[in-house]
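Complex shown without one protein chain; remaining protein chains in place.
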Amino acid sequence: SKSSEDIRCKCICPPYRNISGHIYNKNVSQKDCNCLHVVEPMPVPGNDVEAYCLLCECKYEERSTTTIKVIIIIYLSVVGALLLYMAFLVLVDPLIRKPDPYTQPLHNEEDSEDTHSLATVPTLAGARANTVLERVEGAQQRWKRQVQEQRKTVFDRHKMLS
Amino acid sequence: SKSSEDIRCKCICPPYRNISGHIYNKNVSQKDCNCLHVVEPMPVPGNDVEAYCLLCECKYEERSTTTIKVIIIIYLSVVGALLLYMAFLVLVDPLIRKPDPYTQPLHNEEDSEDTHSLATVPTLAGARANTVLERVEGAQQRWKRQVQEQRKTVFDRHKMLS
Amino acid sequence: MDQKGYRRGSFQSATSDEDMLEIAGASMDFSMADDDPPLDREMGGFSSYNGGGMNGTSTMMDFLEEPLPGVGTYEDFNTIDWVREKSRDRDRHREITNRSKESTWALLHSVSDAFSGWLLMLLIGLLAGSLAGLIDISAHWMTDLKEGVCLAGFWFNHEHCCWKSNTTFTDRDKCPEWKSWSQLILGHGEGAFAYILNYLMYVIWALMFSLLAVLLVKGFAPYACGSGIPEIKTILSGFIIRGYLGKWTLVIKTITLVLAVSSGLSLGKEGPLVHVACCCGNILCHLFTKYRKNEAKRREVLSAAAAAGVSVAFGAPIGGVLFSLEEVSYYFPLKTLWRSFFAALVAAFTLRSINPFGNSRLVLFYVEFHMPWHLLELVPFILLGIFGGLWGAFFIRSNIAWCRRRKTTHLGKYPVLEVFVVTAITAILAFPNEYTRMSTSELISELFNDCGILDSSKLCEYVNDFNSTKGDDLPDRAAGPGVYTAMWQLALALIMKVFITIFTFGMKVPSGLFIPSMAVGAIAGRLLGVAVEQLAFYHHDWPIFSGWCSQGADCITPGLYAMVGAAACLGGVTRMTVSLVVIMFELTGGLEYIVPLMAAAMTSKWVADAIGREGIYDAHIRLNGYPFLEAKEEFSHKTRAMDVMRPRKNDPPLTVITQDSMSVEDVETIVSSTTYSGYPVVVSRTSQRLVGFVLRRDLIISIENARKKQDGIVSTSVICFTDYCPPLPPSSPSVLKLRSILDLSPFTVTDETPMEIVVDIFRKLGLRQCLVTHNGKLLGIITKKDVLKHIAQMANQDPDSILFN
Partner (left out) sequence: MDQKGYRRGSFQSATSDEDMLEIAGASMDFSMADDDPPLDREMGGFSSYNGGGMNGTSTMMDFLEEPLPGVGTYEDFNTIDWVREKSRDRDRHREITNRSKESTWALLHSVSDAFSGWLLMLLIGLLAGSLAGLIDISAHWMTDLKEGVCLAGFWFNHEHCCWKSNTTFTDRDKCPEWKSWSQLILGHGEGAFAYILNYLMYVIWALMFSLLAVLLVKGFAPYACGSGIPEIKTILSGFIIRGYLGKWTLVIKTITLVLAVSSGLSLGKEGPLVHVACCCGNILCHLFTKYRKNEAKRREVLSAAAAAGVSVAFGAPIGGVLFSLEEVSYYFPLKTLWRSFFAALVAAFTLRSINPFGNSRLVLFYVEFHMPWHLLELVPFILLGIFGGLWGAFFIRSNIAWCRRRKTTHLGKYPVLEVFVVTAITAILAFPNEYTRMSTSELISELFNDCGILDSSKLCEYVNDFNSTKGDDLPDRAAGPGVYTAMWQLALALIMKVFITIFTFGMKVPSGLFIPSMAVGAIAGRLLGVAVEQLAFYHHDWPIFSGWCSQGADCITPGLYAMVGAAACLGGVTRMTVSLVVIMFELTGGLEYIVPLMAAAMTSKWVADAIGREGIYDAHIRLNGYPFLEAKEEFSHKTRAMDVMRPRKNDPPLTVITQDSMSVEDVETIVSSTTYSGYPVVVSRTSQRLVGFVLRRDLIISIENARKKQDGIVSTSVICFTDYCPPLPPSSPSVLKLRSILDLSPFTVTDETPMEIVVDIFRKLGLRQCLVTHNGKLLGIITKKDVLKHIAQMANQDPDSILFN
């Protein structure tokens, strides 16, 4: 697919005598990317070819449509997932969850997973979470707390980043 | 003089068909330094000119003969002066001078003219040198002593730079 | 701490990637099963960050001296102790070296340890380069989305959409596959209604993007907002901000950066890219024990990551390394120089292989021209330098004033609304003017570009004289009507950019400053360049032009003026010097423009420094009160240590602990009645002779632990910091030996030491505190915060602005 769609040789030829400017676009390899190969049909007679070609500018370009497609799709799906999760947190989560019992302030500890601050996982203290769900739950709780703390620092107290 | 002697445009053309290689050298400005202007007479007929010129390589070069001349002459005269002075020190100086009374070792102090070590100008100590000759004499003595010291450090004791 | 590893493996492993890795790291600790759940519980109360570092080495070290978990770690918003971290790393290194002689496995471990730094750099380069490619491609696409959509595949931007189609010479931007919104909705793209519709769509998309960005930032990672460079500078100087370089920050910053750039706000992606690269560095550090567990080593990695970030932002690996060295880093050993260079190169090559712009260049505004310049042109270049300096100083002042207002008044309460309003204003003002409508990078690219005969842009609408067929080598020409229109539009764009950027930088979306600064400078430079060009064209007989700019010669390159202007403005704002010139050199690839660039950058820096000493990043650091000890500024006041140390003259005496006469209860009283982060230990209160220094955190942990685990430790037990504790009567409770947590080599200075030397010591050694003595007696203490406050006071600033330790 690369040879057919992802390379081009583009020659821009300005107006010359009575010939108007023209852009030529062709699927040729880098080696053949020059005026003589790309400009077809040649609008000038044989002895003028050189002068005309001197004015033209040919540029060889390559791209990868697959990379572009994949990147855009990844990006959009991440944004979509984040939006869904946000919607979940805002709309659904408060409904299925009891009121939040953790109100004490605590430090931001997302960065350090070494930090197993007990305060962040109070429901699990001393015991071990057995199901995957509970673990995810715990992690989510901890993370939400950290974000809350960050939000307080940045948006409410304006202690940082302002 | 610059335009006549200090610029050149040199085109090297390799063997082409039955024409042997040739070097062209011409006095033209940078703008005109190309095969068409420099290669004269053109050894090939009109429609082969382009192919022939493609093989040639033209290089524009500039120099300053005055700079070269001045630098070489300066350099040679400095070397000459040093040689003369060395000859003077080796041959003439010991004859016109009494034996050297200063034998105590001392530090190298050429670098610091702030250093007016009395030991280096013992004949002048306390008094002031009045004639230019004496001043030069004093400076020369000091310098000789420093060189001696350096020579001892580097060549005899091999304390440094070895 | 073994049970910590165990616990982690047992019930928390699934929560994150790093936890997964922790298991692997901790598994070798299982051999020593000293499982004690109650301690676990207690320890959890402290942020035991890095406690594992002691853990890793302790298994190799004397078991009896094994430090407690939590000892030797830091709390959030605190400064690390470089000396301690570095010597801890050296201990670790020593252990590995010693053990490498014992077994083949240990030797392998030591080799892998030595190469882990390089591997880490490789990974950082790959990740940073990939993310930069993702950001470039997505931002390009989303920017074009504001104007239309590609029918051949929605994922193509305008240029890629028209990749294959044969466009005409006059309308080279149009192609059948690309549909503007009006074409898509109305079926045609002409007329007032279509224009209004496009206008509306442009504003709506811009608002949508920016709102989405600010909501994501607010909802998931508040730390992802802003440029990030001031905070990274502070972090690299030893400050701890947990979560600032975490996973969520990385994800959200990457995502929202694209949104913010695409929304057409007056901001760039360069600063945030540095933050993104540092996040990559920090996250990848978790893979390697050596870096995960040592704050100092980790900062070396972050320095290199910052270099990789600039490298991909500007396609300038050497410039990136120098930027990291000059602007960002604090502790930059030469080993890091080499590694940074490697990381920067890998990142640049990764980005090149992704090829985001389709032309093998890493930045949109890469230029390659080799027109000579004349010495007389230095006059306009220096004028541009002065403009850049003035703009830089003006920008810094106004932006800081606005940010202070946002920080202190009710304005800061409505971040989302603020973003909405600013975006709306920007979008509404930007659309009518084609130079503000296009993305700022494209604008810069167009301004840098030297007009060839083939350029279709309005800026290149000169009165052509097609008789000469000399190809690229065009003489200076008279400006056509297009150029004059472009000049007006550029002037308007300049005014708009100048003002809107002040309000944009500091909003709660990721926002870099390089691109808007460069745009302002490039516009000013291009305006001046065209003016000089036309002056030279119409007045080539003036004496100043004769000789070098005769008729028909191509002597003025307006693109070069734009480049010089961009460098000047960037220099005025950031006060970069060498790195700026090197970045611009790498952008143009020609040594011949170094002199103009240097002249402009130097003038700009001098002018801006004359008005206000600080660059924008330092100004923001001061605004936020981060504990950053500027390494570039010399402290030049004649104060002495005694003027700065605590306690001051009328304060109560320094709180000290004696080495062998205080009971657990006494110490606990001291700890609970004060908030100091450490206490000097003296021989006795009367002699005040210094023995060492003990950190509050270590003290609390050790006492609590001893009360739990050690028999006979009660409130009346004597705490003994000496090697051999004095024999006590048998009836008394047993002695608590705490020598292991005592720092026996605290830094001391005499009270007569000039503060300039003290500042130097703090800076170069990275101290947290320093004790002050007089004739061998302990007098007081100077902490980093004291030093910063003192510097602020001496500079006639509010010392209370320093908020953190």
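Note that the chains are named A, B and C in the order they appear, and that numbering of residues resets to 1 at the start of each chain.
Operating definition for what follows: contacts are C-beta pairs under 8 Å (C-beta built on N, C-alpha and C of every residue); 3 or more make two chains touch, one makes a residue touch a chain.
Not measured: the values here are computed from a predicted model.
Among the chains on display, the ones the left-out chain touches in the entire complex are B, C. Chain C meets the missing chain through residues 83, 86-87, 90-91, 93-94, 97, 317-318, 321, 325-326, 333-335, 337-338, 341-342, 345, 349, 577-578, 581-582, 585-586, 589, 591, 594-595, 598, 602, 631-632, 634, 636-638, 641, 683, 687-692, 744-750, 752-754, 756-757, 760-761, 764-765, 773, 775-778.
Listed here are the chain B residues that touch the chain not shown: 5, 8, 12-16, 20-25, 51, 54-55, 57, 59, 61-65, 67-69, 71-75, 78-79, 82-83, 86, 89, 107-119, 124-126, 128-130, 132, 135-136, 138-139, 142-143, 146-147, 150-151, 153-155, 158-162.
The rule is short, and it goes like this: only the chains that are shown with their structure count from here on.
With chains as nodes and touching pairs as edges, the resulting graph is of another kind, matching none of line, ring, star or complete.
Per-chain CA centroids place chain B at a distance of 49 Å from chain C. The distance from the centre of chain A to the centre of chain C, each centre being the mean of the chain's C-alpha atoms, comes to 21 Å.
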